[in-house]
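Presented below is the structure to which this report refers.
For this depiction, one protein chain was excluded, whereas all remaining protein chains were kept in their positions.
Presenting chain A:
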Amino acid sequence: MSAVMITRKVTRKWEKLPGKNTFCCDGRVMMARQKGVFYLTLFLIVGTCSLFFAFECPYLAVHLSPAIPVFAVLLFVFVVAMLLRTSFSDPGVLPRALPEEANFIEMEIEAANGNVMAGQRPPPRIKNVQINNQIVKLKYCYTCKIFRPPRASHCSICDNCVDRFDHHCPWVGNCVGKRNYRYFYLFTLSLSLLTIYIFAFNIVHVVLRSVDSGFMNTLKETPGTVLEVLVCFFTLWSVVGLTGFHTYLISLNQTTNEDIKGSWSGKNRVQNPYSHKNFIKNCCEVLCGPTYPSVLDRRGVMLEDSTRPTPSDASAASTYKSTNPVSQTTKSSAPLIPNEHTPEEAKPSIGAGTQKSTSSPKEEKPPSPTSPNAVAPAVIKESAH
């Protein structure tokens, strides 16, 4: 009996996360689904640097200085570390609202909208907040069922709302958001430096060697140089340009998303309320700010049994599992969520849901049969206010 329990695999939360991410190393690594371009990036960087170490470095170490390959190695390690950090980390994904929270927000919206006449479209779900004496509109995300925090945006490729969403970068195979923006910036910056470094020393190497052996002989002796120069030349324009663009964005404390949408540009538009109007302060906030934790808890264990959690073990796992029984009922009472249905219409589906949930085995009195009954009168009470 106990042998069966030991061999049963533990389910971690990342396995049940909605959205289109792929996870590796048992939830430690989080990436987008399409990773082809990321492999290309890695291949180009590792390949070009390998050629540099193979062809240029032995010559330059002897004829110029051994510090050249040493510095190249350090720079290469830094670039790869930044790339992997950007690609593998959680960009700042906002978890979707659990059913109770989604219902609570729905009730608030319905209370705010008042009575919508039949056939009339309900007003758009927008919340206005005042930040730094500017009015910022918070939009409602129908997928995640939350009002997006300021600067958050929904990535359609990863199907997640990401905090301080910058853009989805196929080159790193992940979204760039609040948590990994500085790694992304340091990646582009260090890659620019590495590209310039390799390009410069390729030229130096070819010049030095041509003085001894002639230009054509040099190219024959070190064919890798030609390939490196080609890769570096094309990389330079794109990566250096991108670094420059992001330096500009950081100095203004803007995201790519805001820049593209023109959120803060134009005379009649709101001015950027997040900018400190000071280049140094903006840079410091983006690059030297605190390291935000991930709120996803990918490696938390999902419990198979449904014991009510005490706050002493109020880990995310147990609270998540305790709300699962509720989600089974709210799935069948899903008609409550769209605006069209009134609480009276939803009641029969709640009753059906109650029957469904009592069939599943539970240790103690489950919240599901009682909460819809308690919520339904509360809903009516709310609308009566």
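Going forward, a residue touches a chain if its C-beta (ideal position, glycine included) is under 8 Å from a C-beta of that chain, and two chains touch if they have at least 3 such contacts; residues count from 1.
Note that in this section contacts and distances are computed from a predicted model.
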From "Elongator complex protein 4", "Trifunctional enzyme subunit alpha, mitochondrial", "Golgin A7 family member B" or "N(G),N(G)-dimethylarginine dimethylaminohydrolase 2", the hidden chain's UniProt protein name: "Golgin A7 family member B"
Residue among A:G36, A:G119 or A:P290 that touches the chain left out of view: A:P290
Contact residue for the chain not shown (choose from A:V10, A:V46 or A:V129): A:V129
Sole residue of A:G19, A:P69, A:P95 or A:G177 that reaches the chain not shown, by the stated touch rule: A:P95
Positions on chain A contacted by the hidden chain, ascending: 77-78, 81-82, 85, 94-95, 97-98, 100-101, 104-105, 129-132, 136, 138, 146, 149-151, 163-164, 183, 186, 273-274, 284-285, 287-293, 295, 297, 308, 310-312, 314, 316, 319-320, 364-365, 367, 370-371, 374-375, 377-378, 381
